[in-house]
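Below is one structure; the comments refer to it alone.
What you see is the complex with one protein chain gone and the rest in place.
Take a look at subunit A:
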Amino acid sequence: MKLSGLSHLLVEQLVVVSALLAYLTGIVSVRPQPSPVDDHTLFDGLLRKNASDKFVDKTVIVIIDALRVDHLVRTSQTLMSHMQDLMKGSAYGYVVRTATPTVTLPRIKSLVTGSIPGFMDVITNFGADELLDDNLIHRWVNAGRRIYFFGDDTWLKMFPKHFAKSEGVFSFFVSDFTEVDRNVTRHLPSALSSDDWDILILHYLGLDHIGHLEGPMSSLMGPKLIEMDRVLFDIQKGLERKGHKYLVLVCGDHGMSDAGGHGGSSHSETTTSALLFSNAFKYIRDTEGREVNQVDLTSTLSFLTGVGIPEGNVGRPLSEVMSQFDMERRMMLHHNAAKQLLSIAHGSGLSINHDSANLIFEEATQLHKEVLKKLHKDSTEHQYKEAEAERVCKFYQECQKQASETLTSKLQSYDIPTICTSTVAVIMILTICVWRMCTGAVLSDMINGATVAWCAGFTLLAWLLSCAATSNSNICHLQRSTPWLLTVTVIYIMLMISQVFQARIPSVPQKNKSLDMVTYFLLIGSGFYSLSLLGTSLVEEEHQTIYFLVTSLHFCLILKLLSGSSGSSGSKLHERENLLFEETYISQTEELPLRATKHSDGETFIQKLRRSPYKIILLLSISVTLSRVMRSWNSTGDKWKHLEDIGDGIRASGPSILAFVVLFGLVITIFLFSQSCLPLVLIVCGCIFGRHFHWRGESYNDGLFEAQIAYLMLIILFVYGLLKAGLVTCKAHDSKSQMLSDVYDPEEDKISVLLKYSHAAACLLCLLLQRADNVSLISLVFLQNYIMSSVLCKLVVHGIITKKMAAVAVNWLGYAHFFYQGNSNSLTTVDISAGFVGVSSYRPVIHGTLIATQTFGASFLTYLNYLSHMISKDAQKERWQQPLYVWWTIRLATVSLYLVNVTFQRHHLFIWSVFTPKLLYEGAHLLVLCFLTAFMWSVEKICTVLEVSYRFE
C-alpha cells in the first residue's frame, strides 16, 4: 500500500469522521422501549370494566401557535376576557413548559406522543413524515373516534389518513395573518352544529405570523387575541347548547421570544399557556398558574378521553384534573400512569433514585389492593376510604413524579467510554497533524500488510481489555456501529505512531524567523476564535467574532503595507521579491520602491503614498467595504437577529427593486466568470433570473423548468471543462517547442483549466439555490473571494505573509462567508426551501445534498477559489496542497477542543440548545473540508488519467 499526498490526508479525514460518528453514537438519545412491569395481576375482574370509559363525549383541542404565557395565564391586562373569566373558577390554567427546539413540528409530536424527542431525533426526522410512534391520534382512531382537523397542514403530513374531515392551511405565507385563521374558523359553525365528530382539533397560525413579522408588542396582537377569545367563546356556547359532556383544551405549541420568533431556548419561548375546561368538571381548585410539562397534557388527555396512555409517554397526569374522577377510578388511573412510566424507565435502563420509585409503586399497589377489598366488602365508612384512596393516589403520584422527572431529565444518557475514547483518538490525530505541520517531517509512504495486522491485533487486545472493564458500553456490542468505527480510528493512530518513529525529519535550514505583526495577529486570532467557542453566548454570536477578526485582518494588512512600504522594510520587501519570482509578478507599481528607497529622505507624503503598493491597499479597502455591506445583509445569531437588515429591506421594497438587485448580482457573476465559456454562464444566469421572476406569468410552476435547464447547463459546463483540459496537452505540445515542454509540465496546466471550469460550475450551482434576495449577496461573496485570493497570493509572493498564514486568512474568510448568508449555529436558520429547487418529487438524498450545498457552499467556494487561483499561478503540487493541510489542522484543533468541551459540559444547562447544535455544525464544516480534499484529489487523479491516456496515444 502506498499513501502519499492527498490520499493520506483523505484517509486521515475519513478516520476523523468515523471517530466523530462514534462520538455521536455515544450521545444519541435512547428511544425507550417499554418493558412491562409486574403489577401482581390483582385487578383482574375488579376494575377493568371502567378503565376505558370516557369521561367526556366531545373533545375540542385548540392550539394557538406561539401563545405566550402573558397572553393568557399570567397577565395583568384583560387580553382574552372570556377565557380569563373562566380561569377564575371554572377552568384549569397552567403554565406549560416545553422542551427545545421550540419549533411547531417537534412540539406537536411531543403533545400527541407524550415523549420528548431527543435532539438527534429532531435531526434524523427533520421533515414532516408520517408519525409512526404510538400516539393519541392513533389511539383515538383505533377506539373508533372520529376526528376533525382544521389548521396547520403539518398535522396532515404527520397523520395523512387519520382524520375523518380535515383542511390544512399553509404556514409558509407568513405575511398573511387574517385569511389563515378565517380559513380555520369558517369550518366551526358546521362542525359545532353537526354530531359526526368526537374530537375536533383546531390549529391557529395567525398569532405566530404576527409575532414573526411584528413581534409580541405589535398593535395587531390585541385584536388577534380578542378574535381567538371570541372563537373559544363560540365553541363553548356551541357545546353548551348541545348538552354533551365536553372538554376544551386551549394551548400553545410553544411560546414566542421577546423579539417575536421562536426556535431557541429562552424562557419566553419555552413557556406557553394552557387552559382546560369542561362541563363535566364539578369543582375547580385554583391551580394558580402551576408550571407543568407539555407532555403532562398527553396523559391527562388520554385519561379524560378514555384511551390508554401512548407507550412512549414520559409525562404524568395533572393531579388537579385527575381529582375529577371518582375514587376508585382515580386510583386505577394513577396506577396505570405510574405503571406506564416505570415500564418505560425500565425499558431505557434507568434506575430511578436507586429503585425507590419501584418500592413506592409496590407499596402503593399493596395498599390499593387492600382499599379495593375493603371497598367491595362493605360500603360503609365512606369518609375513611376516601382518605385511604387519597393516600394511595399520593403514593402513586410520588412514584410518577420520580419516574417522570428522571425520564425527562435523563432521557439522554451518555456512553462515557465511547465519548472519551473517540475524544482521545481525535486529539491524538491532532497531535500527529500538528507535529507533521511544525517539523515538516516526511512520513514514509509505504505501509505493509504486516504492520496493519500487528496494529489490528493490538486493537483487538485493547478492545478485550476495555470490554472487561466496562461491559455495558456501546463499544462492546459488536452489532452496533460504534466498535467498528473506533477500530478504524485506533488502527490508523497506531499506524501513524509507528510511522512517527521511522520518520525522517528534513533538516530545515534555520531561518531567522522573526514573526511579524500579521503572523502574530493571525495566530492569536485563530486561538482566540477557537477558545471563544467555549462560551455559550459567544457561540450564539460567533458571526460577530469572525466579522470582527476579518475586518481587523484587513486593517492589519493595510497597516502592514503602509508601514512596510516606507523606510527600510521596503527595500527588504523588494529583495525578497527579486529572489523569489523574477518573471511575472513585478507589476509597474511595485517596481518603484527599489528606485525610491535609495533616496528616501526628502520625500513628501504623497510621493510615499504613490510608491507604496497602493493597488493592493485599494483592493483591500474594497474588500473590507464589501465585508461591511455583506455583514448587514442578513442579521443572524440570537441577540440581534430581529434587527432589520438589507435583505429584509430588499424583500419589503417590492418586486422591481428585487429584480434590480438580482440583476446586479448576476452581472457581477457574469463579469467574474466571463473567462469560462461565456454562453453557458449567460444561459445559467438567465435561468437563475427566470427562476425568481416568471415572465410567463405562471406562478404554480415555480421556476422548476428554469432550474432544471440550469442544472443541465452546469453539467455541460463541467464536461466542457473536462474536454478543454484534455485538449490543453495537445495544444501545449503542439505549439511549444520540445525544449520548453521540458520545463513546462502540461499536467499542471490541465489542473488549472479543469479547476477553473469546475469552480465556475460550483459557483453557479450555489447561486442557483439561493433565495432571490441572497443572489446578489453570493455574487458579492464571489467578488470578495476573487479580490482576496489575488491579494493574498500577491502578498505571499512579496513575502509579506507566509503561505501558511495566507491559508489561515482564507480560512477566516470562509467562516465569515458562511455567516454572511444568514446561517448561524442554530438549526433554525437552515433554509429548507433550497432542497426543492428544480426537484418536483420527494427524493430525500437530493434534497439533503441541495440543502447542504446551499448552506455550506459559500465557505466551500472560498477555499476552492483560493486553491484554483494558487494553482493557476503556480501548479507545484507541494505548494498548492499546503493550504489543505493548514485548514485541516485548524479545523481539527477546533473540533477536538470542542469535543473536550462537550464531554466536560454535558450537564450544562445549554448543552442541547447551544453546544450540541454547534458540535453538529463543526462536524459539517469538517465534512466540507473532507469534500474539498476529495474534490481536489479526484481532480488530480483525473488529470493524471488524462495525461496517461494522452501519452499512450
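By definition in this document, a contact is a pair of C-beta atoms (placed from the backbone, for glycine too) under 8 Å apart; a residue touches a chain by one contact, two chains touch by 3 or more; residues count from 1.
Following the convention adopted for this analysis, contacts and distances are computed from a predicted model.
A chain of the complex is left out here; the name its UniProt entry carries, from "Phosphatidylinositol-glycan biosynthesis class F protein", "NEDD8-activating enzyme E1 catalytic subunit", "Anaphase-promoting complex subunit 11" or "Orc1-like AAA ATPase domain-containing protein", is "Phosphatidylinositol-glycan biosynthesis class F protein". Across A:Y547, A:F673 or A:F836, the residue that sits in touch with the chain not pictured is A:Y547.
Residue A:R631 is the one among A:R631, A:H817, A:H847 or A:H925 that touches the chain not shown.
When you scan A:H267, A:R285 or A:K639 for touch with the missing chain, the hit is A:K639. For the chain left out of this panel, the touching residue among A:L562, A:L619 or A:A934 is A:L562. Where subunit A meets the omitted chain, the residues involved are 535-538, 540-541, 544-545, 547-548, 551-552, 555, 559, 562-563, 566-567, 605, 608, 624-625, 627-628, 631-632, 637-639.
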